[in-house]
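Data first, discussion second: the structure below is written as structure tokens.
Of the protein chains in this complex, all but one are displayed in their positions.
Right after this comes subunit A.
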Amino acid sequence: MSKYVEMIRIRFLMMLAYRTNYYSGILIYSINIGAYYFLWNAIYGEKASIEGMSVLQMTSYVAVAWMARAFYFNNIDREIAQEIKEGKVAVEFIRPYHYLIMKTMQGLGEGLFRLFFFSVPGMVIVALIFPISFSASGITWLFFSTSIVFSFIINTQINLLTGILTFFFFNNDGLIRAKRVIIDLFSGLLLPISFYPGWAQQVMNFLPFQAISYIPSMIFTDGMTGSAVYNALWFQLIWAILLIVPIQFLWIIAKKQLIVQGG
């Protein structure tokens, strides 16, 4: 286990090695949150609420959705694809660890780094500039924390799946890009799921994406309360377990037909 913890530490060091990325990240996220804040203010206009959400809830939703994204988001699909394309995956196979767990830990290292050095201070700054409602109840914070852990797990699992597919397609930049757009759209990052038409909401109930962003953000803004929260957490847990199946399945096949490219 200590090797996986050590990997988180290494990832911290790597994040620190690239400071420019870190600073530009802060800028990009602030611009996004600012833009959505003004956009939603304009859409609401004089209306008190849309689809049961007040403008204050909405702007809090946007801010927390982006800050949570800093934690769960990672590029391990792209990294896996690159390692396969460059043949670096050969080196990973001569190490006594599980490649996918190691990748997950790298993602976690990256996520924790951004959570502490980016999301938390960022949220404080955002709260100073824009009016945002924070829940006072401790239980909401507990649910929210549990929920973003699942967000991380599910998002990482989807990334692993996309990454492993490179073993079969060799070049799947298109797929990776498509996955990113789908997650931004269907996870509720850009628009809460409750704003979609009824049939689309029905469809999305059968997909894992809303577990990534919509559920934690709704919990945080008290848009989801009571038994709905429990149902949402169950939804996340079930998907986290379900997604192990295709990953394991593809991984076994991938290992069998691994071709190390380039020498």
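Rule of thumb we're sticking to: a residue touches a chain if its C-beta (ideal position, glycine included) is under 8 Å from a C-beta of that chain, and two chains touch if they have at least 3 such contacts; residues count from 1.
Everything that follows uses one rule, which is that contacts and distances are computed from a predicted model.
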Quick one: find the hidden chain's UniProt protein name among "Xanthine dehydrogenase D subunit", "Energy transducer TonB", "ABC-2 type transport system ATP-binding protein" or "Heme chaperone HemW". "ABC-2 type transport system ATP-binding protein"
Please pick, from A:23, A:38 or A:97, the residue that touches the omitted chain in the full complex. A:97
In the complete complex, the non-displayed chain touches which residues of subunit A? 2-3, 6-7, 10, 13-14, 17-18, 86-88, 90-91, 93-98, 255-256, 258-260, 263
